[in-house]
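Here the structure is laid out as structure tokens; the discussion comes afterwards.
So, subunit A:
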Amino acid sequence: MDRILEVNKLTKSFDKGKSYALKDVNFHIDRGHICAVVGESGSGKTTLIRLIAGLENPDNGEIFLNNNLVSSLKKVVQPEKRNIGMVFQEYALFPHLNVIENVLYGLKKNKDKKERALEVIQLVGLTDFEKRYPHELSGGQQQRVALARALAPNPSLLILDEPFSNLDAMMRHQLRNEVFNIIKKTGVTAIFVTHDTQDALAVADEILILQEGQLIQKDEASKLYNKPQSIYVASLFGNTVQLNKGLKKAFRCPLKEDCCHAIRNENIAINASDCEYVTEAKILKRTFLGTHWQLLLKLENGENLSVVTNETVLGDTLKIGFNSKDVLQFDE
Partner candidate 1 sequence: MKQAGSSQENFSWKYRIQRGIRDFNKWTVFTVLILLFIAVPVITIFFKLFDGPGESWEHISKYLLADYLKNSLYLAILCSLITLIAGVFSAWVVTRFEFPMRTYLEWLLIIPLAIPGYIMAYAYAGFFDYGGIFSWLLSPFGIENFKLDMMNVIGLSFVLGISLFPYIYVSARAFFLTQALNLLEASRLLGVSETKSFFKLVFPLARPAIVAGLVLVLMEVLNDYGAAEYYGVNTFTTGIFRSWFSLEEPETAIYLSALLLSIVFVLIILEKYQRRKLQYTSPKSGRTSIDYRIQFNRPKQLVLTLLVSLPVLLGFIIPVIQLVQWSVRTFSEVFNQDLLWLSLQSFGIAFAGACFTVLFALLLLYFSKWNKIYSVQSASKLGVLGYAIPGAVVAIGIMIPTLSLDKNFIDWGWASKFIINGTLIALVYAYVVRFLAVAYQPLESSSLKVNSSIPDSSKILGMGNFKTFFKIEFPLLKAGMLSAFILVFIDILKELPLTLILKPYHINTLAVNAYGYASDEMVMHASIPSLFIILTALIPVIVLNKLLLKNG
Partner candidate 2 sequence: MKNIVFLLLVFTVLVGCKNDSKSSDETTLNQLNVYTHRHYDSDKQLFEMFEKETGIKVNVINSKADELIQKMVLEGEQSPADVLITVDAGRLHMAKEKGLLQPVKNTAVIDSILSPNLVDKDYEWIALTKRARILVYAKDRIDPTELSSYEDLVLPKWEGKLLFRSSSNIYNQSLMASIVANDGEDIAKKWAQGMVKNQARKPKGNDRDQVKAIAAGEGDIAIVNTYYVGKMLNSNDRVELEAADKVGVFFPNQKDRGTHINISGIGIAKHSPNPEAANQLIHFLLNEEAQKVFALSNYEYPVNPSVENSEILKAWGDFKEDSLHLNLLGELNKKAVILFDEAGWK
């Protein structure tokens, strides 16, 4: 498959090398793929996409778009010449232009210009809203205008920066699905930045994990979930319990002590004696969380452990356990 985007040893510092926003990042995206960039705030996600868009110049490294070198130590192609579409976190709609003017903005002079604009407006489902101004639209509608505007010039790469962070939880899921349905429909290659791993897992073909400016893992969603390279990556995708010495002893599990192991919270079974490793626990506190309970447990050997379950647990003690196939192992 051909590569839409290729990034080699990309490096950027905002304080002359005292600290790095991005350091030696390498990856590529194939045509038609949707790639998510996940990381905590300050991990360099936004810097990465701004470098790809050409809004910042790298300190070192190379960026290729469609196999053309666009950023390097010697050359930087201006953002307006990169044929990239971008949806900003705050949508960045032009406040003094209405919907259709916003969408028309990036279209080259051409007699089909208006038709194309109407086409993408229809695609995002905003027909009849063409004459509205941004401040007359809801957050979700603004989001869709921003998407339409970015898609209108048929970009070779679409970048979305935290596209859903400004929306409430209800809207978020609905809009996420809508937006990515539209993206899939157009077949555009997309890279999107998020701190929400659920978003990433739900829609991305592959996921990049950034930590402190370094790319620590890039994989398909399921691989990333099942074979995280570090406890940090594992914990990004859900509550994870690190199996320390005390816990290993409590569960009487024969794992090597010098290896780092962890188990996902959802893989810890409650009242299940058929697991490979089992232990007795006393309930110290239970908290009702609607769909599930959170239990604070004290294990036989005095270790504390917090688990969640959707069963209603009666009594003061219970048995918990897990299976060796669910244990995550890291090299550290």
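As a selection rule, all candidates are chains of the complex that A comes from, given by their letters.
Just so it is clear, contacts are C-beta pairs under 8 Å (C-beta built on N, C-alpha and C of every residue); 3 or more make two chains touch, one makes a residue touch a chain; residues count from 1.
Here the structure is a predicted model, which means the values were calculated and not measured.
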Practice item. Looking at subunit A, find the partner in this complex that touches it; the options are 1 or 2. Key: 1
Check your understanding: What does subunit A use to touch candidate 1 in their complex?
Key -> 11, 13, 16-17, 20, 23-24, 53-55, 57, 59-60, 72-76, 78-86, 88-90, 92-96, 105-106, 108, 149-150, 153
